[in-house]
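A protein chain is absent from this complex, but the other protein chains hold their places.
After this line comes chain A, so read on.
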Amino acid sequence: MVEYNDLIFEISRSGRVGSSLPESDVNKVDLQDKFPKHLIRDIPAELPEVSELQLVRHYTALSNKNHGIDNGFYPLGSCTMKYNPKINEDVARLEGFSRIHPYQPAETAQGALQLLYELQEELAVITGMDAVTLQPSAGAQGEWTGLMMVKAYLKEKGETRTKVLVPDSAHGTNPASATVAGFQTVTIPSNENGLVDVEELKKHVDHDTAALMLTNPNTLGLFEKEIVEIAKVVHEAGGLLYYDGANANAILGKTTPGKMGFDIVHLNLHKTFTTPHGGGGPGAGPVGVKKKLIPYLPVPRIEKDEDKYVIDFNQPLSIGRVKGYYGNFGILVRAYTYIRTMGPEGLRQVSESAVLHANYLRKKLEPYFEAPYSQICKHEFVLSGSKQKKLGVRTLDMAKRLLDFGYHPPTIYFPLNVEECLMIEPTETESKETMDAFADVMIQIAKEVENNPDVVLESPHTTVIGRLDEVQAARQPILRYTKEEAVEIDKEIVKS
């Protein structure tokens, strides 16, 4: 097949249309007269004009360039890029789910409400919480929702606490969510084993501590063994514990955040519960809470009233709505399907296999890379490219080299407390053969760094375009297509 690399703007021809509409029977209105002058653009927008077939070919060609879990291995640490079973899609397409409207009266959508209610109940059991809202549409929005509930809870108690504690290995969204919710974040350093330093934590916990946000297992893939002690320290000071569920794939059916002492939890359905991830999802970040926080959950709540499912807005202490309607419903159908097809024993096996796979791959790779926390890990592990950096090859270069072999690289340069970090999460859905093949390639790259570093430094070689100038793109981004600029850029590319 001929490589197709045109921009939609380049195939555009003036006057070409994708569909012909009948003559409008509504009187034409000249918008120029209706809007204030400063709101009207001087130059018409440069919108592409193509036929329907051109449009289809264009986006099909683009989609063929995409890499997803259905194309190949995707060991992006912390993101749990596992296989999304196709049965999820079948169920989400059932007419009773796909053709209902959010404004439909509740009594005509009982099946959909039953699904939401049961999903709430199931996620409550999985997390050890007392109630769940399905509204938040991503993990970070779940975090923010949780922190707003912390705020409402403290306000009701007549307390103002300003600080949210986060470990230095935390996901970047934790401090960001805390800031957006109006808290100050305080970073708690990890100890030499990569775990929360309880003594250090004690120094920072006081009457001003609103909450501690924690991922367990943490971003190094290590289980916070002192979690019960950590919870005690925070609770005794009157603070709450927030569980970032990004790494929940490691603990299903083994333990729950509730058992560990957490008060609030979010789950990423697009990670642990096999709903689409990447390419826009959309995501879903349900939040579970312990009993004392139930009054603050967002409205509407989906409740069961005898044998009917109802939409309840009457929650005076609620923080309000956090999302239009009832969350990303189609995604919730997929997560529900996954949970029901797996069952409790199946979910337990998910975590067992996820942990086994991570340790298998870790053991295969540790001889070739620096392993700053070499110990049994949970569902993911970190390596450092510091050995290779001394030879002049950065982790970024090795990640680019992986593209040549058709792999999505692992997460790099995160967590921040590991130099030249590589963070690898194979997930439970990969076969031993896939992991062996990936390990062989990683080992080959480590050898290339020693014997033929240029092949790594100049990679990728097999992709449609080579190494991008990410620095230039970040410093001077071009965010709008104009023909003149495109011509100039083409000239520069030809010159170089």
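Simple rule for what comes next: a residue touches a chain if its C-beta (ideal position, glycine included) is under 8 Å from a C-beta of that chain, and two chains touch if they have at least 3 such contacts; residues count from 1.
Here, contacts and distances are computed from a predicted model.
Peer 1: What is the protein name, per UniProt, of the chain that does not appear here: "Extracellular solute-binding protein", "Proteasome subunit alpha", "Glycine cleavage system H protein" or "Amino acid ABC transporter permease"?
Peer 2: Hidden chain identified via UniProt as "Glycine cleavage system H protein".
Peer 1: Among the options A:D90, A:D206, A:E366 or A:E419, which residue touches the chain absent from this view?
Peer 2: Within the whole complex, the residue contacting the unshown chain is A:E419.
Peer 1: Pick from A:V26, A:A45, A:V471 or A:I493: which residue touches the chain that isn't shown?
Peer 2: Counting the whole complex, the residue in contact with the absent chain is A:V471.
Peer 1: Which of A:G72, A:G172 or A:G320 sits in contact with the chain that's absent?
Peer 2: Answering carefully, the residue with contact to the hidden chain is A:G172.
Peer 1: Touching the absent chain: which residues on chain A qualify?
Peer 2: Residues of chain A in contact with the hidden chain: 172, 370, 372, 384, 386, 396, 413-414, 416, 419, 470-471, 474-475.
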